[in-house]
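With one protein chain held back, the other chains of the complex are shown just where they sit.
What follows is chain A.
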Amino acid sequence: MSTAESTAQYERQFISGNMAVAQAARDANVKVAAAYPGTPSTEILEYVAEFPEIYSEWSINEKVSLEVTIGASMAGSRALCAMKHVGMNVASDAFMTQTLIGAVGGLVIVVADDVGLSSSQNEQDSRYWGRFAHLPVLEPSDAQEAYDFTRAAFSISETYEVPVIVRLTTRICHVKGVVVNSVPELHSTAGFVKDPSRLVMVPGNAKGRIPKMMARDLALKQYAETCDLNFIEEGKDSAVGFVTSGAAYYHVKEAFPEAPVLKLGFSHPAPIEKIRAFQEQVEKLVVIEEVEPLLETELRAANIELFGKDIVPRIGELSPPVIKPAVENLLGKNEQYKNIIPAQDIFPRPPTMCVACPHLGIYYCLSHIKNTIISGDIGCYTLGAGHPWNALDTCISMGASLSVAQGIDKGRGESDQNKNVIAVIGDSTFLHMGMQGLLDITYNKGNVTILLLDNRAVGMTGGQDAPSSGINLQGEQTSQVDFRKLCEALGVKSERIREVNPYEMPILFKALREEVKVKEPSVIITNQPCVLTERYSKLPPLKVEDDKCTGCGNCLDVGCPAITVTRRETVVKPNGKEKELAFVQIDSAACTGCTLCTKPCAPDAIVPATEFSCAHKINTVEVQ
């Protein structure tokens, strides 16, 4: 490294918590990093991939990513695994036994909680995993700490031979702040040492590891009491003292700058005695933690008097305007917190599918098929549950669409005998955890029609690659999964697998109607790429000819955000009934000419925006 480069490393950088974790992995000499994309953790691995000295991969799911890093740790290397909170549910089978083995090379699991559900199916508190699996939990409060704590986590992991959880939240992952790196360290890979009593977790061996885990708990508990990640900041006004961690720490500092604060960076096992001593110095102790009252419950069990979720909300993100009135109310100050400018309640802007998204045509078809129960999954296509399609009836977890559909099929009552059970799943979600559901359907003779939306990307998190794209995290060509062969191998009859271009709506609609009638599993694979990826090629835009538009509004059922209503009219039909008309326009600057909206337009009012464009050419990308 040249002098210029080495000084550059210690300059003030303005980076996000996710970037800080990636830089810490580099500076801790991590050898292997693995993840599956998931908001808000996705960027960690994208940044790690910029460092060629680290082997990094998009794994097919979180359990696989954790197992890859467990293997690297067993080989004596440092390894980092990153995931969103629900990823830990998937990884937990490996996780709960790995704790008995412990870490050989430093093993750090970065879990990012989507507090406030900006892009998740639930809100859960990953600090529970530390309690469940007897592992330490570190909670950074900003990007600098995300860097420092990830570095510290590797050293704790190796000192105590324990995997360490670094718990982030959205307000850490996606908040940029000033970060200064510290000196990189060199870590030499010890090499794989055969040790069956530790690495082969059969009952006899695992039993012997439990007392070792208990002893480790005690050692970590003692460490928590003296660890410099847990510290007290004295304050002038000890009417209230706060114990807090993570993003909440800065909210407390902002709301009560004069109050004493015990900041927990190493939050599990909790330094109970340190907190007890702190409590004696303040008049009232308030525990401010986001989501669950975990610390609070432990402190109450230790007979420490405190206030917690009895005054602070248990759901969603905390912030100074949430914390301040709650605590001042406790102090008997009844100040009014009226905003001078009143809040404005206006229309929502729910997320929509992109202009020309290949899913638009699929949901148009699904919303026009009668007698269906549509089991959905996690991805952009979950938006099909919204307007105008309303064409998704369930959504639970990654890959659940198929197995839930199987259950709906097998559990159907009298009233559902003639219903068509459909499962909708994307390519990456199918590979993540959906394949097992398909095997279950074929093996157990289910009757489900599966729509496999192959857009060759993990769309919702920004179009990352997956085995369906044939490109790896480094952007290199690699093997590309063949969905037809895969579905055949999982037991779907060859003639029941169809590949359809979703922009050719009439063909898709026909395929769908035919397959739902067949009383056995069938798979319709749609094959056009995500419009956010380089595979997608734009076509010349379209426009609406005002004099031809009859106001029928059929094109609005496609749900493309480039189509907007210019005026509405109510007309009385010859039969006396009123009909609402909606005349539309296309935002030609946004339109990429997919032609989906031309299909339901009876008067052919949608035409090329420029005379040179060839609007009715079907947007087909070659399928490899």
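Convention: contacts are C-beta pairs under 8 Å (C-beta built on N, C-alpha and C of every residue); 3 or more make two chains touch, one makes a residue touch a chain; residues count from 1.
The rule we apply is simple: contacts and distances are computed from a predicted model.
*Asks:* Looking only at the UniProt record of the hidden chain, which name from "ABC transporter, ATP-binding protein", "Indolepyruvate ferredoxin oxidoreductase, beta subunit", "ABC-2 type transport system permease protein" or "Carbon monoxide dehydrogenase" is the right one?
*Replies:* Of "ABC transporter, ATP-binding protein", "Indolepyruvate ferredoxin oxidoreductase, beta subunit", "ABC-2 type transport system permease protein" or "Carbon monoxide dehydrogenase", the absent chain's UniProt record names it "Indolepyruvate ferredoxin oxidoreductase, beta subunit".
*Asks:* In the complete assembly, which of A:C354, A:I450 or A:I606 touches the absent chain?
*Replies:* Of the candidates A:C354, A:I450 or A:I606, A:C354 is in touch with the missing chain.
*Asks:* From the list A:S188, A:N303 or A:Q344, which touches the chain that is not on show?
*Replies:* Reading the full complex, the residue touching the unseen chain is A:Q344.
*Asks:* Of A:K207, A:K333 or A:H387, which sits in contact with the chain we cannot see?
*Replies:* Reading the full complex, the residue touching the unseen chain is A:H387.
*Asks:* Among A:K63, A:R167, A:H187 or A:H251, which one touches the chain that has been omitted from the display?
*Replies:* Of these options, the touching residue for the absent chain is A:H251.
*Asks:* I need the residue numbers on chain A that touch the omitted chain, in ascending order.
*Replies:* Listed in rising order, the touching residues are 12, 14, 16, 39-40, 114, 118-119, 142, 170-171, 174-178, 250-251, 253-254, 319-321, 339-344, 346-354, 380, 383, 387-388, 460-462, 553, 556, 559, 561, 563-565, 568, 580, 582, 584, 589.
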